[in-house]
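Here the complex is missing one protein chain, while the rest keep their positions.
Going in written order, the chains are labelled A and B, and every chain counts its residues from 1.
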Amino acid sequence: MNLLDQIKSDFSAYAAQAEKDSFFETRNNAFLELEKCGLPTLKNEEWKYTSIRKISEGNFTQSCVSELDAKSLLEAGILNTIACNKLVFVNGCLFPELSVFLEEDADIVISSIANARKGNAAIITQHFGKYAAVEGQGMVAMNTALMSDGAFVYVPKGKKMKYPLMLTNITDATQHGIFQQPRNLIVIEESAHGSIIENYIAIGEHASFTNVVNEIFVDNNASLEHYKVQRAKGETYHNNFTQVFQNGNTNINQVTLSLDGQWIRNNLHFYMNGQNCNSLLYGLYITDGSQFVDNHSRVDHAMPNGYSDEKYKGILRDNSTAVFNGKIMVHVDAQKTNAYQRNMNILLSNDATVNTKPQLEIFADDVKCTHGATIGQLDEEPMFYLRSRGISELEARKLLLNAYAADIAEKIKIPELVQILEEEIERKL
Amino acid sequence: MLSINNLKASIEGKAILNGINLDIKPGEVHAIMGPNGAGKSTLSSVLAGRSDYEVNDGSALFMGKDLLALSPEDRAREGLFLAFQYPVEIPGVSSTNFLKTAINEKRKYLGLDPMEATDFLKFMKLKMEEMEMDKSLTSRSLNEGFSGGEKKRNEVFQMAMLEPKLCIMDETDSGLDIDALRLVSAGVNKLRTPERSFLVITHYQRLLDYIVPDFVHVLYKGRIVKSGDASLAKELEVKGYDWIKQEVESAK
Partner (left out) sequence: MSEPEIGIIDQVVSQEYKYGFSTDIEMETAPIGLSEDTVRFISAKKNEPEWLLEWRLKAYRNWLKMEAPTWQNFSYPKVDYQKVIFYAAPKQKITLDSLDQVDPELLKTFEKLGISLLEQKRLTGVAVDAVFDSVSIATTFKEQLKEKGVIFCAISEAVHEHPELIKKYLGSVVPATDNYYAALNSAVFSDGSFVYIPKGVRCPMELSTYFRINAENTGQFERTLIIADDESYVSYLEGCTAPMRDENQLHAAVVELVAMEKAEIKYSTVQNWYPGDKDGKGGIYNFVTKRGSCEGAFSKISWTQVETGSAITWKYPSCILKGDNSAAEFFSVAVTNNRQVADTGTKMIHIGKNTKSRIVSKGISAGFSQNSYRGLVKINKNASMARNYTQCDSMLIGDKCGAHTFPYIEVNNNTATLEHEASTSKIGEDQIFYCNQRGIALEEAISLIVNGFCKEVLNQLPMEFAVEAQKLLAVSLEGSVG
């Protein structure tokens, strides 16, 4: 059965017994939208370079069942050296045995959405489905209609998370193809601070499709660190849609590292709903084999005095493909906006492909916006310098590539994580 | 030439100039000194007509005309020249084109025919030799990629080209090393004539070693609190501004 038909039949099964679900209306609207707009095709401008054919034809099963024990899951790549709270989901369902909670302020909630709906229904209802719009977004609509579980993080007014939360999603495709739709909701209230690491890993031979939606709300004067580490090896298809909605005077630092995975599509959207918003978006993708990585971003400067800085870097080898599409949208009222965007690519093989589209749309006159893209090979100049100091060409290349990549990893403000990622980068290179 | 009477000005409701009185006669060089925030740059901006500043009271007569009623470009055409502290960059516009436009706009204002292209180039060549300007400076985009020294020399060169009656020099020495300062001052001294007056605004005395003033005024809290001859500048160099502040405070 193709994916859309599967969704339709799953939804009617859900709808038949959904009377008590307080999300029903939101889900039903999303489902109607999905029926209307369907799943994206290459004709859709935002999906011009990104085919989901393998996904829509794929035969995946939605199932929580994993026969693996905690130990083998742990070994699969939960980053254990970092002192942090941990929520672990396997195939979309909470795996409590591996979850760890460190001492945090009692008012801070870190939980699965399913569990949180019991005690924090009001906050969830207030925010759920409010930011990730489903209109024209088939993938988001599909998630909203039939989401699996996910994390709920709530940092109330003035509270600060002492430790980051690592949100690990493990795909266990040892038995059969897996389809999961994680859905995370993160609410950071006024003057609060949160720190989240999304960590994706996979085991097993079968194919899997993971369709994630993150909704993040950051209220006035609050700040958020948000990191995404994609290391789901094997035949994994990963679609990740993150909508950040930020009110005034907020600071957000977002870093995405795409290392493993057959097919990755990230949509990272920021909406600046107040003045003096400060958003940093950094990304690194290192691809080999026939990997495909697509990073789409959109920053909506809706109010004055906003600042955004975006830098995405890629290293491509073999016959891998990378897509970058960044859009800076400066609305009429967003005077005194400063927005910067850069996409840099190094191609190490003649079979690799890069498609990049750094866009600006500007409707306010008193703004400073620049964007740029470069595609090329390693700079000859520093190569020569290193070699003239007696370093072999191979070593010099390694050194330079590591430095090029580390520039992004270092934007992460958790030193232990940076260290692990630098090792991972070295492995990939 | 210039007669300022009880001039008061403010920016965004904040009073900066609190009653300035100053008379400048043809050929005189006046220096205005003062600590940071005294209102020195405000005075030059108000005289040149920058719209951010609001004039609240007082008057300024320039060659007998009400200066404050004129638009910035008409003030310039009447012969008032401001050498900017931070000359702006205008990408793609060559100094030659810029100066030709400026001179012909002034001529039009004065009811004269525009200067022919060849005459203009001859005139510019002459002035460049006189001011010892490097040729490349005039073909490059206006102030774009100029060093601090080049920018200030270019301001003085424009002064030579536009032949103003009164030159206001706003902290011309800021950001200049000693060699650049010497070059710029030498340029200014060449332009001193019995008719042309200068108002030199500076924080430090060192510029006045090269451009020797006839009068020195100390500006503090938006008022001229002390006036004297060139020796006043020397005194300030030795003693700093604190003694003046104390004098003013104790007089209250």
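The rule is short, and it goes like this: a residue touches a chain if its C-beta (ideal position, glycine included) is under 8 Å from a C-beta of that chain, and two chains touch if they have at least 3 such contacts.
Quick caveat, the model's predicted, so the values are computed rather than measured.
Touching the chain that is not shown, out of A:Q126, A:S290, A:Q377 or A:S392: A:Q377 (per the contact rule at the top).
Set against the missing chain, the residues A:T353, A:N402 or A:Q419 yield one that touches it, A:T353. Which of B:G92, B:G111, B:G145 or B:P194 touches the hidden chain is settled by the complete complex: it is B:G92. Listed for subunit A, the residues touching the missing chain in the whole complex are 45, 49, 316, 332, 335, 345, 347-350, 352-377. Seen across the whole complex, the unshown chain contacts subunit B at 48-51, 71-73, 75-77, 81-82, 84, 87-88, 90-93, 97-99, 101-102, 105-106, 109, 141-142, 158, 162.
Rule of thumb we're sticking to: only the chains that are shown with their structure count from here on.
The distance from the centre of subunit A to the centre of subunit B, with each centre set as the mean of the Cα atoms, comes to 57 Å.
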